[in-house]
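Every protein chain but one is kept in place in this view of the complex.
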């Protein structure tokens, strides 16, 4: 790809893409500014990295439109845009191309059930098992050894990496990405205690519904609802090893980091950000835009949109940080009490 | 199913099932009281839901035998029992029927080792691999792409969902349910440190023994013992993404919520309840009936049957809640100390 072609490509996303330097060098791939070599493209978004400009060997660097780079032009050319970080992400997508998870067509070793509909342009890998009455959209990719029970629906352009398992009735939207080992629709954890100490299983008769543009990480689990649906909204991004229990509803564009756990019947709003290893008690409601710090334990509902929560049990970060500072200084409180005791003893002796 | 058929079915479990209303309406499925439609059956167990009675469109509602519902009978009929929640669970089981995880028989693509015994009525899915000398009981269901190493034993009526892996020698009781991606019998985490900083692997020569009526969640891991067995007792229920390390013993009917982690050689008693993301240090003994709150960190043995533990490190909940209240009020302690200092300064000035 030439610099001119990159400029044209970025022009699709940005009104202005200004070139400093020459436009005909050939660019072979992306790299970090500090390690880039001739023929590579990099970017500077954070001021901290400007110090690498004088020595960079990159042939092209994407920078902010306000950054004066003219003095560095020479072996390095520059493209100036409003948001160099996002521009570089789009460029990465261009270089990434499409990964070969499974080859075009349906592998001979895949087993397809009865009454399955399959769209055009699919790639269905070896040893995939697709149950009866599944609906597979166009351009869907299903990696080797993935299993869909019966009545699963996969929207156009979605990618299931090898070994994904979707239980019966799971519905997945368009352009979803499900990483290896994630399990969607396993039974919710529900058992009715009996007088003799044993448990009777509560059948989990609902399903899992995954929206459009969702990404779910490796070995993450999303349980089916007892009745109705566990819902993952459009644009939600879930990291690895996350647990989403039965009957949860996760709002649009919410982001959940690795190893977080969300108990049953929790409703999380849209555009929330949930830190790693955070945990939620059951049956809570979390408003839109709430941020939850890593390792926090959410023990009650929070209706205040946009609040940042931290601690176990979690509370708004301002109170929590004040509280943590007090606790951290407990040693000095102890000293003050001892000093008060000493002074009071002196005073009492004087009486 | 007609209401009369439901009444007869519940009569198998309850001495008295009293009908209020007519018994010939046809019931097509279960639903929550607040969303149920004509033809659906629901239940009321918790008083909070009685408020939905006047407007419900359900054709049948299971209620407590003491609840006066006569005024609401009309389009809705009622069945009165001693325990409407458990009655509804049994009814769910009736409606759930049996899920098709794999079709009856042994799939043509399954690979069966030498000396394997297989009972009647099994369903063994596509691409299942069963190692030499395995023993598969009657009515066992093994979902597609599951793998049993050699010498694995599966009791009658157990269900392994797709992608389950049982390492060599694992024994599983009757009517167990193993969800997708769970791994039973992987090597315990044992390494002998060497003088040069490296480690020598301690061979894990034991096995995993799973009792009857156990349910294990998706992507949960249970490690084999170093010598002897890691034991999951009868009736134990384990949620998703739980870690049970080598040489643990989990007592009968104990329940373990998602993402809890139990270190090596821990013995947990019977009828314990362990919250999500809780963690146990190694080599502990936990008495029968102990409850562990979510996110708790158990750092020592607790022999006091039935105690509730909370906190990191965990202690009995009464002390822990008192302690947490004090810590929460640390700000007022700080204020009191400052006030004492001021008052003392005044007193000293007066001298």
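Letters are used for the chains, namely A and B, taken in the order the chains are written, and counting of residues starts over at 1 for each.
Keep this in mind: contacts are C-beta pairs under 8 Å (C-beta built on N, C-alpha and C of every residue); 3 or more make two chains touch, one makes a residue touch a chain.
Predicted model, so just to flag it, every value in this text is computed and none were measured.
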Item to check | Which residue of B:54, B:68 or B:197 touches the chain not shown here | outcome: B:197
Checklist entry - Which listed residue (A:20, A:67, A:258 or A:308) would be found touching the missing chain in the intact complex? => result A:258
Checklist outcome for this item: Checked against the full complex, the residue among A:127, A:224, A:246 or A:323 that touches the missing chain is A:127
Item to check | Of A:186, A:219, A:247 or A:315, the one touching the omitted chain in the full complex | outcome: A:219
Checklist entry - Of the residues listed, A:56, A:145 or A:186, which one is in contact with the missing chain? => result A:145
Checklist entry - Residue-wise, where is subunit A in contact with the chain that is not depicted? => result 30-32, 35, 85-86, 89-90, 92-93, 95-96, 99-101, 107, 109, 125-127, 143-145, 161-163, 177, 179-181, 213, 215, 217-219, 235, 237, 239-241, 252-253, 255, 257-259, 270-271, 276-277, 294-295, 312, 327-328, 330-331, 333-334, 337, 340-341, 344, 347-348, 351
Checklist entry - What is the set of subunit B residues that contact the non-displayed chain in the whole complex? => result 109, 111, 127, 129, 131-132, 145, 147, 149-150, 163, 165, 167-168, 181, 183, 186-187, 189, 191-192, 194, 197-203, 205, 219, 221, 223, 227-228, 241, 243, 245, 259, 261, 263, 277, 279, 281, 297, 312, 322-323, 326-327, 330, 333, 336-337, 340, 343-344, 347, 350
